[in-house]
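First the structure, then my questions, so here it is.
All protein chains but one are shown in place.
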Amino acid sequence: MTQLIDIFASIGLWSAVLRIATPLILGTLGALLCERSGVLNLGIEGIMTFGAMIGWLSVYHGADLWTGLLIAAIAGGLFGVLHSFLTVTLGLSQHVSGLGVTLFASSFSYYVFRMVVPVANTPPTIVPFQPLDIPVLSSLPFFGPAFFTQTAPTYLAIIIALLLAYIIFRTPMGLAIRMTGENPHAAEAQGVNPMVIRYGAVIAGSALMGAGGAFLTLAAFDSFFPTMMQGRGWICIALVVFASWRPGRALFGALLFAFFEAFQLRMQTMLGGAVPYQLFLMTPYILSIVALALMARRARVPQALMQPYRRGER
Amino acid sequence: MRFERREHRPLSLLILTPLIAVVSALAISGILIALAGAPVLEAYWRILAGAFGSRLAVSETLTRATPLILTGLAAAVAFRARLWNIGAEGQLYLGALAVAAAGSMLLGGLPGIVQIPLLLVTGAVAGMLFMLIPLWLRLRFSVDEVVTSLLLNFVAVLIVSMLIDGVLKDPMAFGWPQSYPVADDALLPKLIARSRLHIGFGIAIVLSIVIYFIQSRTVFGMQSRAAGLNPPGAVFAGVPLGRTLLKVACLSGGLAGLAGAIEVLGVKGYVTTDLSPGFGYAGIVVAMLANLNPIVVVLTALFTATMFVGADGMSRSMGIPTYIADVTVALSLLTMLVGLFHSQYRIRR
Partner (left out) sequence: MTLPVLQIEGVSKRFGNNLANDDISLTLAKGEIIALLGENGAGKTTLMSILFGHYTPDAGRIVVDGTELPPGKPRAAIRAGVGMVHQHFSLAPNLTVLENVMTGTESLWAVKSQTGAARRKLLSISERFGLRIDPDKRLGDLSVGEQQRVEILKSLYNDARILILDEPTAVLTNIEAERLFTVLKDMARQGLSLIFISHKLDEVMAAADRIVVLRRGKTVAERRASDSSKAELAELMVGRQVERPVREPSTPGALALAARDITVWVNGVARLKSISFALREGEILGIVGVSGNGQAVLGQMLFGTCARTSGTLELFGKPVADLTVPDVVDAGIGRIPEDRNHEGAIGEMAIWENAVLERISSPAFSKNGLVNRNAGMAFARRIIEEFDVRGGTPQTRARLLSGGNLQKLILGRNLLQNPRILIAAQPTRGLDEGAVAAVHARLLAARKEGAAVLLISEDLDEVIRLADRIQAIVGGLLSPPVEAADADARKLGLMMAGEWREVEDAV
């Protein structure tokens, strides 16, 4: 019991929560934005992988960290163009198209990475984002190191979550996106072009996914290796449902999820060999499934999600 | 620009579409090979040679195609009923695990002729049961089975990892995490001596024919197709949606589980966490390239196996990462999707 208290009282736990949450926040927001416009983007796993790879590779080749993050976002956006072309222009199955994008983006990442970085025993590293020293806040006892010694992209992710909540619920653009996701025919009848909105949302959403992936290689770790994504993208898709398509709740969901993750990591060390570590590693996936089962019926799904829109065809 | 549904789908398009898709994918991959600074045609030539250049190469390609046919069939039967089982990878691992456990601990003493069929069924049942989780979640909680079956893939590998690190760990494996091996009697007989090609390949071919027959000639086949094409219409016609989906899920999960069983009994003899280099995911491409036709699945699985086996050899001699095979296979899924669209719609103005 005291050990549990120790875990909760440890600075490491809380600072890890924010660090673990950041890629999930960005990925979930990206997926959420796509889905609000009516497009399920299962390309997320691959797009995040590509973002992680290309962001790292850019920095490895001399770009500064922010440029690396930007390049990852742009690359994500390009995959968004591909996914939009398949699902919006051609109106193909969003499930299969998304999986195709994931398979392509991840294998392409590995290919490019291997082409540039030959196999080595210890993967090459870069100097990642360092924790920001925020005046006053960072020097608070406990709270300072626990919450205010994160890297800059973490704060950026939180700001983006709030910004996206504002855009979706308080601006004409957000309303147009929501209407497109609910009823693209109505959007069209009111002079909003659903094709353009969907392209825009999917591209912007995919850019967020790319940036989320890059956080892993540019801030959380300092190197790239294949299979590092470990289903984070799929977890983001589950988090969108858990969040009921609301950015604020997505932020909360990602933090909650990261808390469990950070907690299980510490339980793992605490319990040592008594419980197989694999059981702990399973928890994120099982938690995601449980979250889906709990929320799927309750959540207010965008009514046109996964429905292709073609003018004149109802 | 406008798209118009084609009234009739020309037969030529149905046959040509996968071919054009594959050629386009190869062309795009060619650009990537060129970017890596290698001669494209020679690279492709070496892939071909690596996959078919010798008796050994051919047997290796067919060996690699075996699990791909099975996971391809698993995806094809599920997709046809619009059951998006993306969990073949996980089902494959559980099938393999069940076979390794049963083969090394329970059935080890039985003669091969009894043991092998029992083990194959064990693997299929394990895959089947694992597929029932996402199905149950869909029917009970309306959870999209795509995400759950994807997430369960990770759970499956962790279950394997846990057991081969624990109760199933082979102490003779120099500390490597791998399971006890199955008894020698349980290993699948070889089709070609002194090669890895085993009768599992024959089983896969037979199954693709059986499934073609099930889909085109049985009540279940017709009902599952109806359920996939138009659920309200199927309900009106009295198709029991839940029960049909249950059967489809069992068939799909069973095929994926069998792929794992056959991989253990035919190739490895034991289970590890790198048993499958993504057979489950590649199966999706195999099925889509075949336009969900179980017979064509054999051909598209061969294409996929050719890329994987051939790229191994080509990579070593030309310094192109083997991932070029994964890239090409993934690309062919995307080009096939575009091709399928083209065969269903025509572009106006």
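The letters A and B name the chains in turn, as written, and every chain counts its residues from 1.
FYI, contacts are C-beta pairs under 8 Å (C-beta built on N, C-alpha and C of every residue); 3 or more make two chains touch, one makes a residue touch a chain.
Just so we're clear, the structure is a prediction, and the values are computed from it rather than from any experiment.
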Of the listed residues B:Ala51, B:Val125 or B:Ala226, which contacts the missing chain in the full complex? B:Ala226
Touching the left-out chain: which of A:Ala176, A:Leu216, A:Ala254 or A:Met267? A:Ala176
Residue in contact with the excluded chain [from B:Ala234, B:Val248, B:Ala301 or B:Val338]: B:Ala234
Had the left-out chain been drawn, it would touch subunit B at residues 7-8, 217-223, 225-226, 229-230, 232-239
Residue list for subunit A contacting the dropped chain reads 170-176, 178-179, 182-183, 185-192, 300, 302-303, 311-312, 314
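To be clear about the criterion, only the chains that are shown with their structure count from here on.
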Across the complex, what residues on subunit B touch subunit A? 2-3, 32, 35-36, 84, 86, 137, 140-144, 146-148, 150-155, 158-159, 161-162, 165-166, 281, 284-285, 288, 320-321, 323-324, 326-327, 329-331, 333-334, 337-338, 340-341
Subunit A residues touching subunit B - in the complex, by the definition given at the top: 42, 82, 86, 90-93, 95-97, 99-101, 103-104, 106-108, 110-111, 114-115, 230-231, 234-235, 237-238, 241, 276, 278-279, 281-282, 285-286, 288-289, 292-294, 296-297, 310-312
